[in-house]
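Coming up: chain A.
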Amino acid sequence: MSIISILFYFLSFLAVGSAIMMLISKNPIHSILWLIVIFFAISGHYVLMNAQFLAIVNIIVYAGAIMVLFLFVVMLMNLNAETEPVKNHRLQLIGVVSGGLLLLVLLSAVMKTKANLPVQMVVGEEGLIQNLGKTLFTYYVVPFELSSILFLSAMVGAVVISKKD
Partner candidate 1 sequence: MDNSLLAIDMALILEKLVLIVVVVFASLGIAMYATYGERKVAAFMQDRRGPNRAGPFGILQPMADGLKLFFKEEIIPNFSNKILFVMGPCLAMLTAIMTSAVIPWGNHIEIFGRSVSLQIADVNIGMLYIFGVLSLGVYGIMIGAWASNNKFSLFGGLRAASQIISYELAMGISFIALLMVTGSLSLKDMVLQQQTGHWWNVVYQPLGFLIFLICAFAECNRTPFDLPEAENELIGGYHTEYSSMKLGFYLFAEYINMFISSAVMATLFFGGYDFPFVDESTLSPNFAALLGIVALMGKIIGFIFLFMWVRWTIPRFRYDQLMYLGWRILIPLALFNMLATGAAVLYFHK
Partner candidate 2 sequence: MQALTHRAKQVNRSPMNFWERLYLPAIFQGMSITLRHFFKRKVTYNFPEQQRSFSPVFRGLHILNRDAEGRENCTACGLCAVACPAEAISMEAAERQPGEEHLYREEKYAARYEINMLRCIFCGLCEEACPKDAIYLSETFAPSDYERKQFIYSKQDLLIPHPINEPEEYKKALGNRAKPEDKS
């Protein structure tokens, strides 16, 4: 096994294992921390695919900002394993069925794609920041500009909300 495939399997097991841990842990804080581990594993995958920009942005946005807010809210709500409401069996059944259906859909979608084509490790150049920037500013310039206007307006909105009136 090459060092790349060792890393790949390590990261994959880390991601799947911590996803399972996230689901089964009783404490919501622990769930959030496992979720953060998943993000790190996924960022590791991005690095393996030579998409460094995506990897670091994944960490900045998800692990660095959104998860901090999650943690923030859960800490304030003081959710514990003891205070968790007991759900009735019908609800649980519905949850299992719908989750299973979603899994089925995802599985069939994965099977439909050219699953035997392995993800290109290390050799791809699309994820590097120059190429990404060129693509974004030439081919996808209109959606990019629109979304940037959205973000700017959100930021201006935050400033306006913070203004006392």
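In picking the candidates, the idea was that all candidates are chains of the complex that A comes from, given by their letters.
Simple rule for what comes next: a contact is a pair of C-beta atoms (placed from the backbone, for glycine too) under 8 Å apart; a residue touches a chain by one contact, two chains touch by 3 or more; residues count from 1.
Everything numeric here is computed off the predicted structure, so don't read it as measured data.
A.B. asks: Need the partner of chain A in this complex, chosen from 1 or 2. Which is it?
C.D. replies: 1
A.B. asks: Which stretch or stretches of chain A touch candidate 1 in the complex?
C.D. replies: Answer in residue numbers: 2-4, 27, 29, 33, 36, 48, 50, 52-53, 56-57, 59-60, 63-65, 68-69, 71-72, 75-76, 122-123, 125, 128-129, 155, 158-159, 162-163.
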